[in-house]
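The complex appears here without one of its protein chains, the remainder shown in place.
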Amino acid sequence: MKINVLHVAKLANLPLKNEEIKKLEEQLSETLTYIEKLNSINTENIEPTSQVTGLENVAREDEPKPSLSQEEALSNTKSQHNGLFKIKAVFDV
Amino acid sequence: MNLNQLTIKEAKEGLKNKKFSSVDLTQDCLKRIKEIEPKLNAFVTITEKEALSQAKKADDMIANGDDLPLLGIPISIKDNFCTLGVKTTASSKVLENFIPPYNATVVEKLNNAGAVTLGKTNMDAWAHGSSTETSDFGSTKNPWNLKRLPGGSSGGAAASVSSDEVLAGIGSETAGSIRQPASWCGAVGLKPTYGRVSRYGVIAMASSLDSPGPITKTVEDSALILNVLAGQDDKDATTSPRKTEDHTKDLSKSIKGLRIGISEDYFKGIYREITEDVQNALKVLEKQGAIIKNIKLFDPQYAIAVYTILQRAEVSSNLARYDGIRYGNDRSYFGEEAKRRIMLGTYTLSAGYYDAYYKKAQQVRTLIVKDFNQAFKDVDVVIAPTSPSTALFAGSSEDNPMFGELADVLVEPSSIAGLPGINITCGFSKEDLPIGMQIIGPQLAESLILNVAYKYEQETQFYKQRPKL
Partner (left out) sequence: MNSNKYQPVIGLEVHVELKTKSKMFCSCKAEYFGQKPNINTCPVCLGLPGALPVPNKKAIEWCIMIGFALNCQVSNFSKFDRKNYFYPDLPKGYQISQYDEPFCINGSIKLSNNKSVGIRRVHMEEDTGKLIHQENSTLIDFNRSGVPLVEIVTEPDFESVEEVVEYLKKLQQIVRYLGVSDADMEKGNMRLEPNISLRENTTNTTNKQILPIYKVEVKNINSFRFVEKAIEYEIKRQSGILNQGKNPIQETRGWDENKQKTVSQRIKEEAQDYRYFPEPDIPPLRFINSQISNLKSQMPELPTDKLIRFQKEYQLSKYDAEILTREKETADYFEESVRIGKLQKVSPKQIANILINKKVDFKNILPAKLIKGIVFSIKIDFVDKSKLRKIIQNVLLKNQKAVNDYKNGKIQAIGFLIGKVKQHFPKGDTNQIKSTLEKHLKT
């Protein structure tokens, strides 16, 4: 199976170098071949499992608790302005 | 004997009887760290100053007659646990300067238990791997042989414990990341039931599998730490509401009549020495009254495929937040392994492929869960080798996109089912490398597998052997 690496990279928002694209193409199809082993297992009428805890209906009460301070919220950003995160201009799409 | 070589239990006694102080204990650990870190590279960050002040505080409390479960005990924490004010990188350049404004719940609990944190341990970047070679800050070496890998992803944690840099390490496992490095480094590694220990503040790898847990020198120490870590957390909706228990209580309970299951497929294609040692271990347990039963578990080969799909998909989503805006560097800083996983996960979730990959894997996951449930009707625990090999040579993981999965083949099925498992050393190879076996139990049966491991350990005491570094 050949993967359209460029398309997937676009979806994944990953910048890739040319040499990486070629390598990924090979490695990803190698992995896909491996995981296609599963096709030999019959899963007709089998429910999928997304969680193994068996928990249901976990929710919290609507009670506000203290937040981080503005300074803490911004403490790891490289670029800020007047209490806001600052990035290169983007246009609303 | 230096203080850093003590077990937690021994150290607690010494502290209580005023034979030494927590500062003495911490100093000995720091001395050891300074001496061997240049060779070992188990830590990403060492927090000497903070540790000494925590140790002083612990000494004051001890003088006051206070008692906490880990009061004054020096430990290490894997670098994927968020630590307030202390750099947390997950061994990735993306987070090379990230200083969390909050503590993971596990860290909070360790602080409240009086532990002294010496630093943050090295790992495969983002916990992607079983070698610690994918760390962006250099790989960790195996204390038993510096040319060998420590395993991973909690390789730094396991190495820090087995080399006596600390008394215990906190790691995390998605599928193998505690048990496998514990096996390669000769330590006790406990992966609790998924949901038994909070994931809040642990940098997510595969959210439906991640389980934090202890790496220790002995089984009793493992139980002591689990007592601190376990419990429901209102910040993690997937934690079990089941009441916590004292996991040290049943350690020495008799295992007479205990039914141990072994499955042939778990012994396929593994080193002969390992098979032999595990079989010898079973004999030791049999002597104590356990009954060995042959069972047929789902072939672990399929678990690799299931795990690969689920984990890559969740990784692709969990790593989406790293855009360099609010913290960290931008997405070009991801290493090769992370990129590979993000790409595969994105692909398998993309339009038209979801049913063929993700849904299919979740369906087979159901079969694996059912298979274990069925098995635990006939047996109380399952025993198998932890890893198909002993510690491999450095460089083995390079350019092998499935290295981790193949190294973790024997731990993946139980991880997929969310089961608890513990690695314990059951021998040494001709090359003097540790060999580990794992004991797997039903969900929330931590006390039972600790009990079995303890009974075995008391009989064999392999933990007393130390690497010559």
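Letters A and B mark the chains in the order given here, with residues in each chain numbered from 1 onward.
We adopt the following convention: a residue touches a chain if its C-beta (ideal position, glycine included) is under 8 Å from a C-beta of that chain, and two chains touch if they have at least 3 such contacts.
Not measured: the values here are computed from a predicted model.
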Kindly state which of the options A:9, A:24, A:38 or A:74 is in contact with the chain not pictured. A:74
Looking at B:96, B:286 or B:323, which residue reaches the missing chain? B:323
Among listed residues B:29, B:349, B:394 or B:422, the absent chain is touched only by B:349
Footprint of the hidden chain on chain B, which residues? 80-82, 88, 90, 95, 98, 100-102, 104, 199-204, 206-208, 234-238, 313-314, 316-317, 319-323, 325-327, 346, 349-351, 354, 358
Absent-chain interface as seen on chain A, which is shown: 11, 13, 50-51, 53, 55-65, 67-70, 73-74, 81-93
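Just so we're on the same page, only the chains that are shown with their structure count from here on.
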Can you list the residues on chain A that touch chain B in the complex? 3, 5, 8-9, 11-16, 20, 24, 27-28, 30-32, 34-39, 41, 43, 46-53, 55, 58-60, 68, 72-73, 75-78, 85, 87
Enumerate the contact residues on chain B facing chain A in the complex. 97-99, 101-102, 194-195, 208, 234, 237-238, 240-241, 301-302, 304-306, 308-309, 316, 320, 323-328, 331-332, 334, 336, 339-340, 342-344, 346-347, 350, 357, 359-367, 369, 401-402, 416-418, 443
